[in-house]
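Note that this complex is displayed minus one protein chain, with the remaining chains in position.
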Amino acid sequence: MMDSAAVFSVLSRCFVEGEQAEWDELTAPTAWADFLGGARQMLQDTHDLAERAPRGSRRISGCHLRDVLSESELKALAVPPTFAAHDEFARTHFTGGLPYSAVPVESLYCKDDDRRDPLEPNRGLYLGKTADYMRDLTTSLGLSIPDEFRACPDHLSLELDLIAVLLRSGMAAQAQTLVVERLGWLTDYRMKLIGLNEEAANFYISLVDMLVCERAKFTEASDEEDERPRAVAKR
Amino acid sequence: MARYGMLIDTTKCIGCFTCRTACQRQNGLLDDEAFIRFETRESGKYPNVHVETVPLQCMHCDDAPCAQVCPTGAAHMGEDGIVQVDQDRCIGCLYCMAACPYQVRVRNSKTGSVDKCRFCTVSAYTSGTKMCTCVEACLTGARTFGDLDDPDSEISKKIAETGAAPIAPGLSKPKIYYVR
Amino acid sequence: MRRMNVRVLWRSDEDDEIFTIERKTAMSEKALTRRSFLAGSAGAVALAGAAGFMGFGAWEQAHADSRSTAKTVTTAHSLCGGCSSKCGYTAYVSDGKLIKQLGDEGHPYSRGKLCARGYGYANIAYSEDRLTDPLKRNAQGKFEKIDWDTAISEISDKVKSIISSSGAKALALVHDPRPSGKYYGPRFMQALGSANVYTHGAACYLSRTSGFKQVVGGGWTSDVAHSKMTMFIGRSYADGVRPSQVADIEAAHANGADLVIVDPRLNSTALFATEWVPIKPGTDLALVLGMSNELVRNGRYDADFVAANVEGFEDWKKAIAPYTAEWAEDVCGVPADKIASLAARMAAAAPACSIEPSWRAAFGCQYANSGETARAIAVFNSLLGVWNQEGGALFLPSVKAGALDQGKFPNPPAVSEKAYGLSDLPLASESSALSVAEGARTGDIKGVFFYNSNMVAGYQNPTYLGECFDKLDLCVVIDVLMSETAQHADYVLPECSYLERFELPEFVSASTPVVSLRDQVLDVIHPNTKPVDEIFTLLANACGVGKYFDFTVEELADAQLRTVGLTLDGLRASGTQSFPEKAFVYGTTPKFGTSDGKVHFTSDACAKAGYPAAPIWTAPVADGGSDELRLIGGKQAIHCHNQSVDVAALMNITKDYGLERVWLSSEDAAARGISDGDTVHISNAQSDGTVKVHVTERLAPGCVWMPSHYGCAVPEQKNAYKVGLRQMDFVPFRIEPGYGGACTQEAFVKVEKVG
Partner (left out) sequence: MSFTPIWGVPIALYLFLAGLGGGAFVTAYCLRRTAPGQAESTRRFAHYAAFIVVCIGLAMLMLDAKAGFFHPQRFFLLLTNFGSWMTWGVVFLVLFTLADFIVCILDLTKHKTPEWLEVFGVIFGLLVAVYTGALLATPHAFPLWNSAALPILFLVSAMSTGAALVIGFAAIKRPEEFKAMEWVSDAHYWLPIAELVLVFFLMWVTYHNGEAGANSVLVLMVGQYALAFWLGFIIIGLVLPLIIESVGRFGKKESRGMTACADVCVIIGGYLLRWLIIVAALPVTLVVPAMF
């Protein structure tokens, strides 16, 4: 059974064009079943992402895959696309400039940020504030943005990858902060994927729904007690 | 204490919108956020037609109607006679937009707060650093900026020379004078 | 299955010895899930890094504070990409974002100012709609991303197969010249052995320049600032904005110059004009003939100049005898006494006067008589002996880079034949891109490269052009955004925006000629986009002609500059360098660019091409029904054709002020029961559409004016899609005989109120 970090790593591989070997390895029947198991377990996990349940952690309503995803999405999730199908989808939708482009980059979708930064170009433009944030955050953590993501440090794959890295480095509370703060735009992106009205998109929509559901678990929690994640980290 | 104002010579305004985009670049504004609006007036009958384009922006009125009605004190008369809007106090009730006789305040589509021309060119005027403000970017030099209290300033002399007057009488005490 | 778990014992900093115990498991896929984009195979953050974490709120606060303190601001001299003027300016960049732009004083076109497009268009760099990867049209006709190597190799294979099957003459390049593009594109074609290089001229200036070439050898620049009188036929300095021209006309107005606008529409330059002469569209030739007739009849022309420099004066004089002011009045609608007065005032102001050469407006490519109109205008100016006189019409000097060392920069062998289709256009000063469309339709042309050119949308009728290019074996488009032309392409290669590329030095003709530089302002944003020099170098290498491209663009630039006594670093520092020794001097009678250095009032070439030897009346071809209006177009100061319409900062101005509305004269509107702000239906055999209308006194009856930027049919350009109508949709395909112009205003439309 995969733990949360691995689940996020697998998810981060699904929103970018990859190599055949790697994709086949990911979607091999055993590995994929392992991933689904890990994902289901993560979603139902009623504790914070932090491995060690902090004292007196409240019951958070876990959500089950069944009540989150529609029938067609569940079916799409069960059988991951072949590499050819994924490659085709990535090469038509994860590239910019086309009517059916659906580039998963937060700057293009981030909705209202509450304060206007005088120098920040407007929504719908690359390298928005969230891109600057991800760039500064990765460098301050001693990590580096690969060159092919130069235009989009806030690409969904990088955000998910960073969450996985933080989980693996025992920084679960920070990972949770990222899930809450950096995945808010996925509802907007989900509408974009649905707008493609393509059968192949269901797989990616179901992955996005999984993330939205995971985030929803923490947003209700974190709304009540704003200080919680930082409290854990300070320990 | 200076009292800054501006003179706009509409006989030189060709309606090319350069001031609007230069202001957006200089102040990092949103694409749909324009601190300058334009009114075009056609008069006369074909073929004797007279065309006039009038740029309008915050007049930084001495008796700022916007500051009078702003409940949170966000819109207030700052130093040197420049009306400012404190973005951290504004709740976006838009009352100042209703009060402004010249309709030159805009609501920021992202934050919901209201903003307007900030006479940002004052720092170019005082410090001499070149900026792409409406005054400096205008292709025909239709704008003159300066201290109205200083009789020797270029703007004071020009106002005296041309008899420039506010765009419409009796609405408020604006600090932008028009030559038409 | 053992759960792989990472246990962290987090101790206080003093004794932080235990960090990570990680259970190694045999399963390779576990290793895969450990590998990360960010942290490489380690898959984790080093302990030291852990403290660096900061939530978005905290970062924003820290970021905002750091933003207010003086951030590192870099500056670079570059050339604006807003239109083809390429004004020199200085860009101020902080944290990868353009925060300020100031025109360079030394540049002859900007003179310290930029226009609205200069500031607004710069946002294209971050646009969501930009192409980010090379694209190939797949079997289902949809575009999909491919990597550069595959794209270049597949394109070069097609090129080689076309060359082997039908020769290099079956290849063509259409480009809108930019500093690097106008070197690398043509050089690539010449290296392949093809002479088929075309610019956007056919839809811009071709008829005008060709007409001038027949009479005085080429175009000129009117010395408006020092003129006593200048006549603008269709050209509007306040709509097709170039900062230096706006400054000149303002200076002329201040000096009390007599500035006359001849235009069916009272354009934005009305502000500086002393008089508006509304005219029936397509009949400017008649006005010029009427005025010329007045000059000759009253003997008010510079007889000495004519005697010394003009060939064929007598034949011309006989030929224009019947074209009196009265005749002209019936044709162009300008009263005879007005024509007489204009001629008299011009004569009185001579030689400090001229008819402005215009650019696209009125006779660049608009009508079937544009070439002849250009000839008549050149003749009129010659009559008044204004050439190189102060306030008259100047042939300004320019400087060219010298020959380069053939070892390092070997020139490909010259190609003997002429560009495809040029032989059918004997009077054209350069090849007409419309020949490419004909060639594609007939199959003579099999492969076309488009660089920085949206031919399908703007050069002539989009539907017709689209059908022609669908027949091509290979269609490659190199651009920053998807465009109507790219929709017909097999391959789309993404170029980085003008802010992200270094381009070759641009030699600019002016009273004191200069050379200016487009230096790189921003780092390349999308890693998979390349500047034009790299693209054509890749293509050349793949097509086996790499030896003509074995240098970097900086090396080439430096070499070019050294031939004129400058260096790249020197020009980078100053942005613009002038050549005072080559400055223009008034009064020197120019050596005309005609075959014999003389001014030709009559032209054998024109006679051979079926036109009258002397430029007398030739009517426009299109004719409309009783209730139809001629469709004329024009520019607006905030757009550059259809290049800038997807930039939100500029398109919002259009939406705020309804600039996409068509103009209708109050007389025509009343006749159709249309009032200001109504929605009207515009239709003819080619196309139809609805748009809002602006009823105005600023337009002569008998025509409807449509701004020529709108009607974008490319869904990718979200801001521009479906805003307004496109003039070219209504124009039937036609090539101006002999000259090659696109006849963009030979169309009539019906205008009806909707609902």
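Order as written gives the chain letters A, B and C; numbering starts at 1 within each chain.
Going forward, a contact is a pair of C-beta atoms (placed from the backbone, for glycine too) under 8 Å apart; a residue touches a chain by one contact, two chains touch by 3 or more.
As the structure is a prediction and not an experimental result, all values here were calculated from the model.
Listed residues B:36, B:82, B:100 or B:176: the one in touch with the omitted chain is B:100. Within the complete assembly, B:90 is the residue of B:7, B:90, B:122 or B:176 that touches the hidden chain.
Residues of chain B in touch with the missing chain: 39-41, 54, 56, 65, 68-74, 88-95, 97-103, 107-108, 111-114, 167-168, 171.
Basically, only the chains that are shown with their structure count from here on.
Inter-chain contacts peak for the pair A-C, counting C-beta pairs in contact. One finds 43 Å separating the Cα centroids of chain A and chain C.
Note: centroid distance chain B to chain C, computed from Cα atoms, is 34 Å. Shown for chain C are the residues in touch with two or more other chains, namely 99, 123, 648.
Among the residues of chain A, those in touch with two or more other chains are 115, 117-120, 122.
Contacts from chain C toward chain B in the complex involve residues 98-102, 113-120, 122-123, 238, 241, 243, 246-247, 250, 266, 268-272, 276, 278, 637-638, 648-650, 652-653, 656-657, 665-667, 696-701. Chain C contributes residues 1, 3-8, 10, 20, 28-30, 32-39, 43-46, 48-50, 52-56, 59-60, 63-64, 67, 94-97, 99, 123, 126-133, 135, 138, 142-146, 481-482, 492, 494, 524-528, 648, 715-716 to its touches with chain A in the complex.
Against chain C, in their complex, chain A makes its touches with residues 1-3, 5-6, 9-10, 12, 17, 22, 25-26, 28, 31, 34, 51, 88, 90-92, 94-101, 103, 108, 115, 117-122, 124-127, 129-130, 132-133, 136-138, 140-151, 157-158, 161-162, 164-171, 174, 177, 181-182, 230, 233, 235.
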